[in-house]
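Only a single protein chain was left out; the remaining protein chains are all shown in position.
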C-alpha cells in the first residue's frame, strides 16, 4: 500500500496535487473532464470583500512556453462565494481552499472572518502576491513586515489553516517566508506569477489591457523550483509548490526540492486532465522507485547537499 | 536613407544590436558564421582580476523555452584579456565592450582601471548581477547602495563609458536603476538571468553542478520587456535591453518598451546568424513602417500611456 | 458537457490561400455539437506554443461521425495545425453557447439573413446545415464578404444546401465591390426579421449598429483570447450590457461566443 496523503499545515489531502487559484474557477467548470473527488485539494479564485469587475481585455497573452494574465481579481465577492458557491462544493470529499485578497489589511481580515466556520472551507490561501491589481496584492507581498502584518490579521480572524502565497518578484524570498512563518502562517504557497509584459509590434502598444501581467506556465518552472528549494532549507513550514507544472516529472521536481504538495495551474488550460494524470503518475513513480510514502520524497534532493 | 546608429551612453553603435556577455565568447568563435563588423557591438565574457576556473559540470540545463547556466565566470583574467585577446579584436570597426566582475568593490575598480586606455575597448559593462558565483556578483546587484558604490568606484577608475547590468532578481528594479544612475552610470543593461534551478527526477539531485543557475532564453522575455518598460519610465539613461531575443520582433519589443539598443544572447546558440538577421529585420521594419531613424522607435509603446 | 477527443484526421485541404479545411472522426462530438459552438484545439505537443486555439465547428456529418473545421493561418498555432495532415487532432468541445436556432427564430414572419466576413464564414456553414435541416432555405439569405474572390469560402457548399447568396469583395473581383455590411443594409428593409453574423470586429460592430437602428434582432459571434475555454480562468472577458443597465464582463467561452446583437458593447 502506498501512502499518498499529506498534511499541508493542517489541511489533510488524500494526495499531494491541488489546483492553483485562478486557473480552475470554482472547480465546477472542470467537472466535465475529471472527478473533483480525486483531487488532493481545490484552490479557488481570489476572493475579495466586494465583487470585482477585473481588468479590461485583452487579459492574456501567450509567451514562449508560458502566458501572461491580467485578470485583475474579477470575482463575485466573499458573500456570494460563501453563500452560493461554496455550498455547491461542500459535498465533495476534497478540501476546498479559498484564495483571499484585498486592498488593505482589514480587507484580508474581513474576508477571512466571513469564511471562518463556513462549512466546506478547509483553509485559506492569502494572496499577497497578485501582480495585477493597483492596490494591495503584490504590495504586501514585497515587504516582509507588511506580509507578516497581513498574516497576523488573517490568523486572528479565523481558526482555519492559513497558507501564505509568496511572490517571486522579490530580492529575498527567504526573508519573506521567514517573516510570515514568524507571523503564524501554517504553510507557504509558492510561487505566484512573475511580473511580465508583452508588446504588440504591429500596433506598437502593450498587448494586455492592463499593460503588465503575471507570467505563468512551464517558462517559470526553474524559478519556482529554485524558490521552493531555497525556502525549504531555511523555513520549517510545509510548502505548496507551483509554477509551470505540466507533468508528473515537473511535480516531482517540486516535491524533491521540498514541497509537501503541489498545485497545477496553467496546465489545466492545456490538458484538463493534467491533475489526474499527475496524481496517477506520482503513485507510479513511488511504486517503481520503491517508496511507500509520498512524504519520503519531500526535500529528498537536498540529501548530502 | 535609414539611420540605424544609436548612442549607448557614449558608445556609438552602427546599429542597435549587440551580443550578450558570456554567450559570444570573445567574438572570434562566431567569425565562421557572421561578419563581426556588421554587429552594433560585441560584449565579451565577464572578466575578473585573476583567472577563474568556473563551476563544476554540468553547467547547463535546458528548460522550457529557456536554459539554465552556471558557468561561474570562467575567464582568463583581465591581464590576459587586455594583453592577448583584445588585441585580436582591435582591428574591428565594431565597439568591443568588456563585461567586468569581481568579489569586492576593489576588484571591479582594478579591472576597470586595467582596461582604461587599452586600445580596442569601447566601454565597460559592470556585471553586478551574476547569480552563479558565491561572492560579489548578484550581491552588489540586489542592494541599491552597494550597486551605487560599485558604479562610483568603476567610474572613478576609468574614462570609458560605463554600462551597469541589472539583475531582475530584485523587488524594486527601478530603485536599483535610479541608484546607479545617480552614481554616474552612463547606461543600463538589463536583464541578467533569473535565478533558477532544475532537479533530475531520476537521480533525485539538482541537475547543475552549482545547484542553482541563471535562466535565459525566450522564457524570460516577458520579464525582461517589463523591466525595460518600468525603468524607461523612471530613469533617464539609455537602456541596452536583453533577455530571450530570438527574432526581429522580439528585439523590437524591447526597443518599443524603451531600449536604445538590444543584446542577443542565448539565440546565438540556436542560430549563430541571429544577430545579423535581426539587424536586417529591424532595417526592413523601419522601411516598411515608414520610419527613417531607429531612435524614433525607442519607447514608442509608451505614447499615450 | 464537453468532450476530450483525439480525432483521427480523415481529410485535409487548402481551400483558399492560407485557409485550411480539416475533417476528423468524432462521432460523439458530432452528435452533441450545436452551430456556433467551438473547439479548443492543441496545436503543438510541446510547450511552445502552449495554449489551445479556439476554432469554430465548421461542419458536422452526424451520419459518418465527422466534424470539420475551417481555419486561416494567422500565427504559429494555426500554422502548426495546418501542417498536421494525418494522425490525430486533440480537441476539447463542443464549447460555448452557439447560435439560437430554436423554432422561435425560424417561425418569425420575414426572412433570415446570415452574414459572414472572411473566415467568419466558418461557423455559419454549420448554422446553415442546421437551418436547412429544420427550416426552409428559401427564407434564408446568405451574405458573404471577403477581400477578394479567391477568399470567398465554401460558396458551392452553401449553394448545395439550397441557399441563395450575395457576395461582396473589397476589390470587386466578385459580387458587390465593398463591404458585406452594405449588402445587409440594403437587405434589412426587405423584410428581414433575424440576423446571424460572424466576422471581424469592425464588421460585427457595423452589423450591430444597423440592427439597433432598424430595430431588428440578431446575434453575433465574438472573438476573444482564451486560455481555458471552459469558463474557469476569466481570460476572455467581453463587455456586454447588464440587465439592470450599465455594463459588465461576460466570458466569451461559456456565456458566448454568440451574443445577442443588442447586448454587445463596442
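All chains are identified by letter, namely A, B and C, in their written order; residue positions are counted from 1 within each chain.
Rule of thumb we're sticking to: a residue touches a chain if its C-beta (ideal position, glycine included) is under 8 Å from a C-beta of that chain, and two chains touch if they have at least 3 such contacts.
Values in this document were obtained by computation on a predicted structure and should not be read as measured data.
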> So which of the visible chains would the left-out chain be touching?
Replying inline: A, B, C
> Which of B:24, B:254 or B:285 touches the chain that is not shown?
Replying inline: B:24
>> One chain isn't shown here. Among B:6, B:39, B:61 or B:211, which residue touches it?
In response: B:61
> Which one, B:248, B:268 or B:298, makes contact with the chain that was left out?
Replying inline: B:268
> Touching the missing chain, which residues of chain A?
Replying inline: 64-65, 218
>> Touching the absent chain: which residues on chain B qualify?
In response: 22-25, 29-30, 32-33, 45, 53-54, 56-62, 64-67, 69, 71, 74, 217-219, 246, 266, 268-270, 272-273
> Which chain C residues touch the hidden chain?
Replying inline: 44, 46-49, 76
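Keep this in mind: only the chains that are shown with their structure count from here on.
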> Given which chains touch which, is the overall layout a line, a ring, a star, complete, or other?
Replying inline: complete
>> With centres defined by CA atoms only, which chain is the most remote from chain B?
In response: C
>> As a quick test, compute the distance in whole Å between the mean CA positions of chain B and chain C.
In response: 47
>> Using the touch definition from the top, which residues of chain A touch two or more other chains?
In response: 64-66, 217-219
> What positions in chain C touch 2 or more of the other chains?
Replying inline: 47-48
